[in-house]
Structure formats: C-alpha cells, structure tokens
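One chain of protein is taken out of this complex; the other chains stay put.
Letters are used for the chains, namely A and B, taken in the order the chains are written, and counting of residues starts over at 1 for each.
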Amino acid sequence: MTDTSLDSAAIRRQRVRAGLSRRHLGERLFRFFGILAICLALGFVALLFTDVLRKGIPAFTQSNIRLEVAFDPELLKVDPAPEHAPGQSDADFRAARLGWERQVAMLNWNNVVEAALRNAAPAGFEIDSRQLLTITESDARHRVRELFVANPALLGQTAQVDLLASANTDNWVKGNINRDLGDSQQQLSAPARALIDIFEENGTITQGFAWSLFTNVDSRSAPASAGLLGALMGTFWMMLIVIILAVPLGVGSAIYLEEFAPKSRLTDLIEVNINNLAAVPSIVFGLLGAAVFINWFRLPLSAPLAGGLVLTLMTLPTIIIATRAALKGVSPALRQAALGMGASKTQMVFHHVLPVTFPSILTATIIGVAQAMGETAPLLLIGMNAFVASVPGTPIEQATALPVQIYLWQGNENRNFFEPRTSAAIMVLLAFMITLNAIAIFLRSRLEKRA
Amino acid sequence: MNTFIIAGLLIVLLGLAYQMGWSKSRALATPNGLRVHSRGQYHGTLVALWTLIPAVLVLAVWAFFSPGVTHWYIVSQIPTDVLTSLDQVGLNQQMQRIRDLASGFGVTGELRPFEQAAGENLARFQLLSFLIMVAAAAGLGILGLLFARRRINARLRARNEVERFISWALIACSAVAILTTLGIVASLVTEAFRFFTYVNPLDFFFGTVWAPRFSSTGAGDAGQYGLLPLLAGTLMISAIAMLVAVPVGLMAAIYLNQYAHANVRRVVKPIIEVLAGIPTIVYGFFALVTVGPFLRDFGTAVGLNISATSALTAGLVMGVMIIPFISSLSDDILNQVPRTLRDGAYGLGATQSETIRNVLLPAALPGIVGAFLLAVSRAIGETMIVVLAAGNAPILRGNPLEPVSTITVSIVNQLTGDTDFTGPQSLVAFALGLTLFIMTLCLNIVALYIVRRFREQYE
Partner (left out) sequence: MDMLAGKVKMTDQTLSANLDPADMIDHPIRLTARDVTVHYGAKQALHGISIDIPDRAVTAFIGPSGCGKSTFLRCINRMNDTIEGARVGGRIELDGQDIYAPDLDVVELRARVGMVFQKPNPFPKSIYDNVAYGPRIHGLARNKADLDEIVISSLRKAGLFEEVKDRLNEPGTGLSGGQQQRLCIARAIAVGPEVILMDEPCSALDPIATAIIEELIDELRTNYTIVIVTHSMQQAARVSQKTAFFHLGNLIEQGDTEDIFTNPVNKQTQDYIMGRIG
C-alpha cells in the first residue's frame, strides 16, 4: 500500500458520511428552487389569465334600455320620403334621397329620445333634459333616426326600441362606481342616478350579452357602442394576405433551400440570413413597411394591404425554418426509394416528400399566422392606429387590427369603462390564438395518425 | 364584373391548353408505340404555362397602364376652356361626372353638351379598350399555346422544361427572404443617412439629452437627439427582464428536464409555452393595469417610491414573457448533452443536483449562453410592453423605480402617424431602427454561431 491514510476504507466511509447531510440538504434546496421556478412560471400564466378574465368578463354583458319610442309628427316635421319615379336617373333619385335624409338628420332626434325616456320614467319625476339624455348612449338619436330612415312609415307610430345605456350608466348599474362619492365627483347627476335605479327596478334597463362588441365599429363619442367589427375585418384581411403570400413563398423557398440549392457559400449566407431575419425585432419590419411600402411604393396608409405585406415578411422566416426542419426530418429511405423508382428530383419532392411533411407545414403555418395576428408594433408605424369608424370592405380601405384596437382602447380616457372593454378585446384575441393553436395541435395529431 | 370575366376566360383557356397538350401527347404515344420522353400531363402543363405567361403579362401591363390612360382620355374629352377654368377639386368632380355618365348611373343637375358626348365616348372607349385587352391577352395566350403545341414531339423534354420552370419559381421564392433583408438594410441606411444630414452622428450616438421638438412647435429648432438615455433605458429594462427570466426559465427547464415525471412534463411544458404565444400587447396591458399599480402600492407599503410605469414594471413583465423562450431553448440544449456524462457523475456518487451543477451545466454552457444572447436580443427589440409600461421618460438615470424610455418606444413615438419623413423628427426613427437592427444582428449572429458550434460538438 503506497497510499496515505485515505486507503483505509473505514476513514473514507466516515468522511463520505460526514458530508452526506449537507449534500442532501443542497439537493433538496436545488430541487426546491426548481419547483419554485415552475410554480412561478405557472403562477404567471394563471395570474395573467385570471386577471384578464376577471376584468374582461363583465364587459361581455351590457346595459340595454328598452323604450317605447313615439315617432311623433309634432316633433318630426319632415317631407315624405322621395320615391324612385319612372324615367328618373339613378343620380337624380340619389340626390333627392340624400336631400331628404339630410332633412331628417337636421331634426332634433334628441327630443324623440327624451320623450321616450320621460314616458318610461314615473310620472312627475323631476329631471332636466340634459341630465336625462346622459342615461342613454349618445348614439341613441342616430339609432332612432336610422330606424326611421329605413322605414319612413313609422311616422306617427310607436315602436319598441332597444338602446344602449351610456358608458356611465353601465358603470353605475354594474357597481363600478363608488356610490358613496359626493355629487361633485360623480359623472352622472343625482336625478339621473336615481332614475337609473328606478329603470333597473322596473325592467326598462336590462343586462344582455354585448353583441354590439362584435357588430359595431369603434366609436369615440359613444363609448358604450364601441365594437370590434372593424378591427376584426382588418385583421381578417391581413391574415388573408399573410396566408395567400407567406405560405407559398415560405414553403417554396424552404423546398428550394433544402432540396435543390447547391451547397455553396451563397446558400450558407441565405441560411444565416433567414435565421437572423427570424430574430429581427418586429418593429424593424414596421420601419421597413413605412419606408418601402408606404413611402416608396405609395401603398395606402392604414390599409390592411400594407399591414398584411409587413406581417407576411415577418412570418416568412418562421414558415421557412419550420418547413425546412420538416423536410430534413423525412427519412432518406423514402427519398432513395422514390429516386430509385426513376422519379426525377422534382417528382420525388412534390409526390413523396411534401405530402409526408404536410402536417408539420400546416402546423407551422397556423402558428406563424397566430403570431402575426397578435403583432402590434409594426402596424403602428404604417398608420394602422388611426381611428377608423367603418368596416373595411377591401384590403385597401382604412382599417385597424385587433391588437391595435386593444392598444387604442387601453389609451382611452374613460378608464373605468374601457379597462373591462380592453380586457374583453384581449379575450377575443386570445380566444382566436388559442383556437388557432388548438386547431394546429388537433390537425397535427389527426394527420400524423393517418400518415 | 370584368375581373370575373377575365378570370373565367383565363381558366377556360388554361384548361383548353392543358387538354390540347395532353391529347397531342397521347396521340403521339398510342398509335405507333413511340417511346415518348415525358408523360402527357407534363406536355399539358407545358402548353398551359406557355399560354398562361403571355396572357398574364398582357393583363399586368394593362392593369398597370389602364388607370393612367383612362385618366388621360377623360381629360382629353374636356374642352380646353373648361379645363383651364377648373382647379384640382373641380377637375376631379368633373371627371367623376363623366365617369358616372359613362357607367349609366347618371348625374344630377344640368347636363352640359360636352359632358354627354364625353360620357358616351368614355363608355365606348372603355368597352373598346377592354375588348382589345382581352383579345390581346387571349391572342398572345393562344399564340403561345399553338407554339408550344407545335413543339410537342416524342423527344421533347417537357418534364425537364416544366421542372426548370418550377425551380425558377422556387428560386424566386427564396429571393424574397434576401430581398427583405436588403430592403431593411437599404431603407434603414438611406433614411438614417438623411437623418445624419440634419444631426451630427456624434451628437446622436453620444448625446445625453433626448428632446426632439415636434415640427409644429417651430421650424427653426430641431431639438436634441441623444441616444444614450434611450440606450440606458433599453439596457436597464433588458437587464431586469433577464434577471427575472434567466433564473426562473433555467431552473424550470432543469427541473422539467431532469427531475419531473414524464406526466408532469407533458402537462407543465405546454402551459409554460403558452406564455410565449401571448401577444405582447396583452403583456403590456397587464403591466400597465395590474403589475404597475401593484408595484406602486407595494412600494408605498414598504416606504419606497415606485412609479407605476417604470423600468421595473416593464422589465418584470418582459422577463415573464421571456421565460418560455429561455426554458424551451435550455431544455433543447440539456437534451443534447449526452447521457453518458450524467451517468459518469452518478457513477461516482454525485447527487442529482451535483451532477447538474458540476457536469451538465458546464457541458451545456455554450449552448445556454447562446440562448441567453438570443433572449437579450428579444428583450432589446421588444416594443409594446415598454410602450405601455416603461413610462416614456427619456432621461438618463440609473434608478429602475422611475420611468424611462427605450429605443423602441422612441421609434413608435417619432414615427406614429407621420410618414412624410421630412424632418429629423421622423427620420430619427430610422437612425434608432438602424442602431437596434445592428445591436440585435450582432447578438443573433454571435448567439447562432455559439449554438451551432455547441450542436456540432455533440453530434
């Protein structure tokens, strides 16, 4: 034995044993930190979702006011609506019609709404007109007018009309406003608050699902009527452009790079380039869009066309990388079998390799589209944060997008009302993304099982 | 309406072309048992391509020039004396009237004689030009068809020609990615260069004051454009984000990779990855309405003055956003460390945590460093969280509890709603973008290089 005391097994075992409790403590601590990290990460997910849900769910119900609106000829002094006379040109009829509509618009429809409100209030309830009209949303008069324009025969009749309660009324009914605050701090006057409580009791004000969130466009003057329809259509157009352009371009270039391109410095450069492009901050794509699409090509500002193109370029690397990975994963045996049968390289790729990778490409596409759907920053730079109160019928009309709408709403001064509404918009956005991802997962498992 | 007619005609033509190519190929093959080089569908496709390309070219030319030509034609229909009396708005109205007359919609008011004539002429002109265009497209397409059909014989390498077309199309697809990069570089560099004609680059890169004046407040003073306050804010927020994301993300990855039961892993991993799929605007809103006020109240409770929107708020939430990024990259990298190394440590009697800390992590270090760099580049380029939650106060200061501003926030502020790019106020966004692009590019290249080297080491 040439060694020191260490060779004595007993001493060695004693030393090992001496350190054991400390080492096991270290092990437990380490494990604890691991669990802590997991809990923190899961906690963040839970916190984020509960926070959004807690704030957003109330915004899916909204206060409606059901009124008996009398289209009183006394209040509505207006000519009969013009008829399309035979021999009259379309232009002349439209001019006459517009003239009539202008006349209708000049009437004081607030008087009609006010009368209906007073009619619903208990007899002799003291409240002045200005205060009374704060109960309904400020677009109530337009809604009533539109009814009349659509059906001029209503003159002299009474119709039951569902109107939106104003944002303040909605807040009051839902208890979002502290009822103990003094008059000076309340948005609504004391009689208006009292009347709202009466309306709520007698069933004039009811809570209903906020369909207007999905059927209305954005509105600044009438917050309670602000909806997502315009943003949804804007997002729809952009996603359409992304799918039409990014998928063929991405899959095509992945096929070229993976299957056809000669292994050269140039191909290497393209590969590095695409990997880098995938990590370029999204806002840089926005700058590209602003300089190239808007400033050089003169594409319309705020239009889904420019937004869709920017998002296409942004999504492209994701799809290319995922498709290449899928192509790489196809077994060489399949390729050799196809080539061995006398198939050309193109035939091998399009008849044999591509069908096998279809599930992965589909998944990558859906995930890429979902990512593009949630992107905000580049859209701000190409003017998509403009206030747009119309539904874009084509991709070259002004529009906004769902995430941008969230950005616009969170900045609204009427915090008390728009915070829930923003959360509701976020829920809609997240619902879309979760649906897309679920579809991706579902399709993937379905298709892979079949293959 | 016209679009549908054209599309319909095109489809009919293409079907015809394919059918003709195919049937000629069949005719070659069947009677005399000739050995035909390519199969019928390739002949069909080739003929269809020869038909499609000329027709589409004609359509493209027409689409490009027709608005201009129509415009010129309408103007030519307006008498000179009327024309000179009109301003731009009047001209547009006059042209719209003529268009309305031509389309049969009609106009209100009194019809002037030249308008009537112009409307009728325009209608005729539009019909004629449409017919000529359709005839030209169809004619060229048919010429192409006939030419291609004549070429069909047993030896024609139709398959190779079709495949060559496909490969050129594929090359064109890959060119888009390159063009995107070139476009980014070109637009950033040219616009940034224009900015530097207003502001000295030294003042930009080393200036300590960020105070751009908006063009409306006075043309003379352009304001000060010092990058350093923004850079400091960006780095501070990124550092806070990494302080949150690295320990949590890495420990979560280690736990899931080394300790957790397969079932736990199957459930927890996707949940954490949900964090990566949430749009950043949602994080921004969360930071603004929940985290910020919470931190402020917390600060008040412990006697600290924490701003609701501050580097801390933005950094914390950004850290949460980056957690899944770090954990999934680290997980991949830990998976690549060979099992034999772990076994070696276990075989010596190392505990699991000793194995991880002393063997696994050192072996995985290069890869993990690469992942961190990628995460930093993400944090630097992140926009919406900081736009909402960082407080937009471009002041050079070191206290993370106070509002700051970042490069990305300033890009948004300077460029939103303004696309004239006339003054330094908006052009500075491109100089900032260039700075951001170069920073992230360097980080990405280094990171991707490290990760790649790491992968090769264990392959």
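One rule holds for everything that comes next: a contact is a pair of C-beta atoms (placed from the backbone, for glycine too) under 8 Å apart; a residue touches a chain by one contact, two chains touch by 3 or more.
Keep in mind that this is a model prediction, so the values were computed, not measured.
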Among the chains you can see, which ones touch the chain that has been omitted? A, B
Given A:Ala9, A:Ala85, A:Ala150 or A:Ala333, the correct residue touching the omitted chain is A:Ala9
Out of A:Leu20, A:Ala105 or A:Leu240, which is the one that touches the chain we can't see? A:Leu20
Mind listing the chain A residues that contact the chain we can't see here? 2-4, 6-7, 9, 12-13, 15-20, 23-24
Missing-partner contacts on chain B, residue numbers: 261-262, 338, 340-351, 354, 358-359, 362-363
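One rule holds for everything that comes next: only the chains that are shown with their structure count from here on.
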Computed distance of Cα centres, chain B from chain A, in Å: 19
The chain A residues in contact with chain B across the complex are 16, 23-24, 26-27, 29-31, 33-38, 40-42, 44-45, 47-48, 51-52, 55, 89-92, 94-95, 248-253, 255-257, 260-261, 270, 272-277, 279-288, 290-292, 294-295, 301, 313, 316-317, 320, 344-346, 367, 370-371, 373-377, 380-383, 385-386, 403, 406-407, 410, 419, 422-423, 426, 429-430, 433, 437
Chain A contact footprint on chain B (complex, rising order): 100, 104-108, 159-160, 163, 166-167, 169-178, 180-181, 183-184, 187-188, 190-191, 247-252, 254-256, 259-260, 268, 271-272, 274-275, 277-286, 288-290, 320, 323-324, 327, 349, 351-354, 356-357, 374, 377-378, 380-384, 387-388, 408, 411-412, 415-417, 419, 421, 429-430, 433, 436-437, 440-441, 444-445, 448
